[in-house]
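Written out below as structure tokens is the structure these notes cover.
For this view, one protein chain was removed and the others were kept in their places.
Our next item is subunit A:
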Amino acid sequence: MTPADGRFAVTPLLSRYAENMVWLARYMERIENLARLIDVNETFVRLRTVVNGWRCIIDINTDAENYLARHAEIEGAEVASFYILERDNPNSILSMALAARENARALRPLIPMEMWTQLNVFTNFIRSLTSSDISANQISLLCARIKEACQTHAGITEGTLYRDQAWLFHQIGKHLERGDQVTRLIDIKYQALLPNPEAIGTEIDLSQWTAVLRSAAGYHAFRRLVPNDISPAAVIGFLLKSRGFPRSLATSLRQAHHAAHLLRSDYRLRGAGRVLERIENLQAVLNGITTDEIIITGLHEFLDGIQGELAAAHNVLAEVFWPAA
């Protein structure tokens, strides 16, 4: 078989490139989700439906210490600055965009020019932002623009990246991150109402669940599937367990599993089996418990547990494919 027949040899993939691919995908997915979180938090504050204002986003990212080291009070413009502009915050969109770009820079020999150019332009855009760009009235618009840039990255990657091992690592990184982020999105809602359990089931509660669904781009699908209910259990079930919703935890796990499976079957990388095992364990946990049970036994603790398991899956991926020298 020759190239003329469409058969091409598999070219080796450096371990370093696999690692960069996973991180590139993770950072872009994380940026998109952070933009979604900022957006939904801003909505909560604007609706005055929130008990602890901008504090929730800081809490769900466990950034309180880091934030308070630099800012005296928790206030909209400062939190937005912390999460969008500040280079000293490794979790800011600026820091993550630069990190994504550094990974992409290392991958330039491998990725299509169009992927690199878009990232380069995006990073330069983020770098050009100043505090006047994040004033209260513009945050939502800015978040939309950031989200769109991340989606453009995903689209260009889907449309131009050659389908071999590198693509599969990008997929795994993206879906591990997306799974992690949906748990944080649910958690922000939990944190928003934390000191006020009586509010559960009230109008405020419902409008917040609506905002969460909207920020995950899942509101209309949810309405279509569950036209006459917006109970917390239904929304949480949708975000965690729906097989059709692209940002649900179940979908992310299935996609990551599929990519790892292809590494083993098509590229004969037996070590991928260890990654598959971790993902299957997670799927078993998710399938073995009902949403009501999750809520009763503690939503926050459950989400924490999932985040820990996703991190463990990433670590196994690293041990297998880019072991320390």
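One rule holds for everything that comes next: a residue touches a chain if its C-beta (ideal position, glycine included) is under 8 Å from a C-beta of that chain, and two chains touch if they have at least 3 such contacts; residues count from 1.
Criterion: contacts and distances are computed from a predicted model.
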Among "Succinate dehydrogenase", "(2Fe-2S)-binding protein", "Circularly permuted ATP-grasp type 2 domain-containing protein" or "TonB-dependent receptor-like beta-barrel domain-containing protein", the UniProt name of the subunit that does not appear here: "Circularly permuted ATP-grasp type 2 domain-containing protein"
Option from A:Val40, A:Val235 or A:Leu269 whose C-beta touches the chain left out: A:Leu269
Absent-chain contact - pick from A:Leu47, A:Val121 or A:Ala233: A:Val121
Residue ranges of subunit A at the interface with the undisplayed chain: 11-16, 18, 87, 98, 102, 105-106, 108-109, 113, 116-117, 120-121, 124, 165, 267-269, 321-322, 325
